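Heads up, one of the protein chains got dropped from this complex, but the rest are sitting where they should.
Let's look at chain A:
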Amino acid sequence: MESSRNIKVALVGDTQVGKTSISTRFIYNRFDFTPVSTTGGQYKKKIIFVNQNQVQINIWDTAGQERFRALSELYYRSASAIILVYDVTRMETFLNLKYWIGELRAKGDKNAVIVMVGNKIDAAERVVSKAQAAQLAAEEKVFYKEASALSGESVCEIFNLIVEQVQIMQNPTEEVVSVKIQEQKDKKWFACC
């Protein structure tokens, strides 16, 4: 696993749940209204400061359809954290989470921090409730967040959580610095950093 100065994060989940949009929102603080489907993998990075120390977050964005496939090892290998995304407006993407978690546990780093993220909470047609998702997260012993890549809401919180948890994993005896990647409100949307 990488040191806390350099954190590899893999984004996984079904097709069109918003994996690329979450990474784009976090890295560039924008929402791309004309995205293309991810084929293979994409790499992005962002440098943040935690207690005046520089931390580089390397994000590997994967293709949703690569579920259960041998190539997925390339993405999960040595990832410190995995963001498992589903779409709160599409029940099947939530139901598939169990398979994803099984896959991650089988092929990913055993110590990797897994954060389950319900995306598109800005949408009116929500079908997956918070209670359902929280219950699954508790059963599977993974972290759980809800966010909107469109509005930017809570996107930074996901990465706050990851940086904190990776610190705990890597330095269990040391005092953990609380991480706050700030959310700033601009005219339209929340914004990271």
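By our rule, contacts are C-beta pairs under 8 Å (C-beta built on N, C-alpha and C of every residue); 3 or more make two chains touch, one makes a residue touch a chain; residues count from 1.
Following the convention adopted for this analysis, contacts and distances are computed from a predicted model.
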As a check of understanding, state which of "Ras-related protein Rab-20", "Ubiquitin-like protease family profile domain-containing protein", "Rab-GTPase-TBC_domain-containing protein" or "DNA repair protein RAD51 homolog 3" is the UniProt name of the chain not shown.
"Rab-GTPase-TBC_domain-containing protein"
Residues from chain A at the interface with the omitted partner, ascending:
15-16, 34-45, 56, 58, 60, 63-65, 69-71, 74-75
